[in-house]
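Report on one structure; see the data block that follows.
All protein chains of the complex are present and in place, except for one that has been dropped.
Per-chain residue numbering starts at 1, and chain names A and B are given in the order in which the chains are listed.
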Amino acid sequence: MQLAPAEIGFVFLLASLGLLAPLVIMARRTKTARAFAIALIVGSNVVGCLVAAVCFWRESHAVVDLSSFTPFPFALGIDRLSALFLLLICAVAVPVSIFAVSYFDKHHSEQRRSWMWAFYSLFLLSMIVVVTASTGFAFLIGWELMTLLSAGLILMEGDSAERRHNVFIYLLMMHVSAAAVAACFFLFLPYSHSLSFGAIRASGTGLPGGVRATICLSAFVGFGAKAGLIPLHLWLPRAHPIAPSPVSALMSGIMLKMAVYGFVRFMFDFLGGGPWWCGYVVLLAAAVTGLLGILYAIAENDLKRLLAYSSVENIGIIFLGLGTSLVFLAHGAPLGAALALVAALFHTFNHAFFKSLLFLGTGAISNSAHSVNLNELGGLQRRMPLTGAAVLIGCCSIAGLPLFNGFVSEWLTFRSLLAGSTLIDTKAQIILPLMVGTLALIGGLAAACFVKAFGTAFLGRPRSTGAEHAEEAPFGMCVGLVLLGAGCLATGIFPGFLLRPLVTLAQVLIPGAGVPEETLSIARILPWTAAILLGTGTLVALFKRRERVARTWACGLPGLSSRMQYTSTVFSKPIRFIFAQVYRPDRKVEELPADEPYFPVSISYRSVRTTSYERALYRPFVEVFVSLAYRLRRLQTGNIQVYLLYIFLALVSLLTFLRFQR
Amino acid sequence: MKITLDVIQVLILILGAPLVPAIIARLKALLQRRRGASLWRPYAELFKLLRKEELVPPTSSAVFRLAPVVMFGATLCVTAFVPVVHVSALFGSRGDFFLLVYLLALGRFFLSLGALDGGSAFGGMGASREALVSSLAEAPFLLGLVAIAILASHADLASMVAWTLQQDFFNISAVHILAFTSLAMVILAETGRMPVDNPTTHLELTMIHEGMALEYSGPSLALIEWASAIKLHAMLALLIALFFPWGIASASAQRGIFVAPLIYCGKIGVLMILLSMIESAVAKLRMYLVPDFLGVASALSALAVIFTMWVKR
Partner (left out) sequence: MGLVGLATEKILSSFSVFLFLTILLLAVARRISTSVLLFGLQSAIIAAEVLATAFQEKLPEVYVVGGLVFVIKVVMIPRAFFILAKRLKTVRDVKASTTPTQSVFIVAVIIYLSYTAVHSYGGAVHVPDDPLAAAVSLILTGAFLMVSRKKALVQMLGLLVLENGIFMAALITTFGMPLVIEIGIFFDILMGLLLMGIFTFRISDTFEHLDVSKLRRLRG
């Protein structure tokens, strides 16, 4: 068998992540062995980047068919779409792994560290399997392993009743998702007679309408739950914050994108667009997800939870693009569909970068200041300038500001929504342009949210002794952060080099699409804008200034203490006040002593954001399941003869079924 | 030829900017039967500030020094979008209004960060309020522009202006009236003018923009003040270009280029008179009424977008 260079690289990637690195780590628990394994992980991911880049920029496929080694049809292959996501995984995994070296060293015992690295490596492998699978079987195996391994990584971080409960919810939701995804594949089976992607793709156009609609819905639920679309997002803000920071970065940055990959694979590659209503359903869910996600994020004071909710929001933006693309497809406008798809995929890529950057930044903060609560941070920019600079880039990107990568994809989404006005259909003509308003609101709130996050964590005075004595993150962490930050900035100023292959990818997925001119014009204007800003900067820098440190204005008081600063809670208060309907805070004011209302000794005030709507939404399901379980309990008697009776009855009923089927 | 015109436009917007708030202040003074300050005072002030030494709070970091620069640079970029005397602009046909709005957001983002870096309550207060106002203003701003863009079937400002030029002024469509109303409201909020923010206040508890600039001094303060003047000027010019472009020089009427500046001065003069009248007549809104103000603007702009459906046929 002749292997192309790309295929050799791919096999190396799979083998080192799946076999070599874990084996080396687990076989010899020494420092050198682990260092070798880590080097292997980083190196193989660099190789993976190259392989993906080759496949992504040039039309070349890599196929690795393992069916002959396994009893199952287990084949992997890289086409353009897979290459994009493989690139995403490997490109993010390199800096995250470099960061993780110092992070795991600081936070985990020797014993635990080996396990962490082994799971980490396999977790990466499972995601690579998901995106490169070319049979449904391989896809489902990767999908399932991805969930289990990430749950394992969360549990390894620590153990408490709350953590177990959260992981339980995570696993529960993920299995609902996996069931829906499996259902998608099996719904194809009667028409494709095989689970290989080629056969599925071939059968995609000839499906009856009902089956097609069911697959669409099933894919939406399955991948939507994995991506964290509201109301299926329940697990996300529970699971992401409790993982170790590098793993949070992988989960938020990459694992959520696997759902986007699956959704694109099904809706665009296999089905070539859904029924007409499908795009609108996705749009609605995406708009709700984006808005609620960012509103919840802004109310959070825990940096990790804030980032988790902001992932929900960004998934909303990605699905906004996907929904728009589906609407365009349904109305037979391939050009607009391609534009929206490029926007969604580009945002997927960008989000992977800036979200993992921010999660790593949080890791660096918790490492230096021993807290991720915004109300205990502050003044870190002076103490950890490099981390601060990288996190600032991440914050600008996620807020969608020009010159940073988040802007480019949001801009493309805006333009595709605006292009909706050219459709013939009246619904689309109104709904798509109005979505501009929703996306603008999301963008504005995101900017507010990250002004708060960066401003209270890194600027001003430290609010705790931990923050006051913080020191710059260790070298390894800084390298990871700077790499990701540079990536954000580079794709933000010169998006053209990524946009061109993305357009080609969109043309592969959407036959008949031309090159949307928007993708060209944005790539042309941004470097100019950057040049003007840079020019202003140098001009001002050249303009020599005398500088003197003077006390901050304190209304004539002797000085300011850190308690006089705006806290994170106060910063978001106006927005929480305006959107009180969304948060439904549960306020409690207690005065002590209670019997003397006019002379209280102390007053305590507590305001908790309730999740009333979540409860209202999920309670019925939970109740039905619990009552069903209680009823089914009667079957379990513990008596061996009764179980034998069940087996017997099952056999008999099967036989009678066969008898009457004839 | 074209590039010279474009550069001249940018220069008009940048160098003429300090005059705009000065004239408004003067008009307000006249309305209130005061004499008012000299029109050239802002220039003198900028000159003075640029030469002064800069005071920096002890808690501040590089972000504090970076913020005014980014804000100024972003505002400079914005001026490259707006047609003033000629339908094209430096970035007129390449960049679109989404980029324009987000460039403004970039400046605001950094100024808010700079305010937080001072470590005082006032900076935080200003930044927090600015976050509220700007996050709610973005949607009506974009929707209002989207409505016009749909009618013009182009998203770049030069083509939008060129399209409006071809229309009959008296053929008012609902879209234009609604979009104009909402954009005017948004611009009042964006530039920190009266019902939303009081540009003349020095009472710490009521200020938004001034609160953010409180810790700045010297050249940094000059940059911030200048940038906000440019922003005001550019926004007014944007309103003029989108809704009352007649009189601007275009490819078909090249000779208009000599009259166009005069006409532009007249138009912006009318806007400034209106602005000063509003500012004299209206009281500042309570902080928690500002979202209602912007909510109304959002509804108007959403309605404008819906109306495009009926107007277009």
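Methods note: a residue touches a chain if its C-beta (ideal position, glycine included) is under 8 Å from a C-beta of that chain, and two chains touch if they have at least 3 such contacts.
The shown structure was predicted, so the numbers you read here are calculated from the model rather than taken from an experiment.
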{"item": "Shown chains touched by the chain that is not drawn here", "value": "B"}
{"item": "Residue touching the undisplayed chain, where the options are B:Ile208, B:Ala237 or B:Ala302", "value": "B:Ala302"}
{"item": "Touching the absent chain when the full complex is considered, from B:Ser93, B:Ser153, B:Ser173 or B:Ser217", "value": "B:Ser173"}
{"item": "Residue numbers in chain B that touch the chain omitted from display", "value": "170-174, 177-178, 181, 291-292, 295-296, 298-300, 302-303, 306, 310"}
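The rule we apply is simple: only the chains that are shown with their structure count from here on.
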{"item": "Between chain A and chain B, centroid-to-centroid distance (C-alpha), Å", "value": "36"}
{"item": "Complex interface listing, chain B residues touching chain A", "value": "53-64, 69-70, 72-74, 76-77, 80, 91, 94-96, 98-99, 101-103, 105-106, 108-109, 112-113, 116-125, 127-129, 131-132, 134-143, 146-147, 149-150, 153, 155, 204, 214-215, 218-219, 223, 287-288, 291, 298, 301-302, 305-306, 308-309"}
{"item": "Complex contact set, residues of chain A against chain B", "value": "379, 381-382, 385, 388-389, 392, 396, 399-403, 407, 411, 414-415, 418, 421-422, 426, 429-430, 433-434, 436-438, 440-441, 443-445, 447-448, 451-452, 454-456, 458-461, 521-522, 524-525, 528-529, 532-533, 535-537, 540, 543, 545-555, 560, 562, 564-566, 570-575, 577-578"}
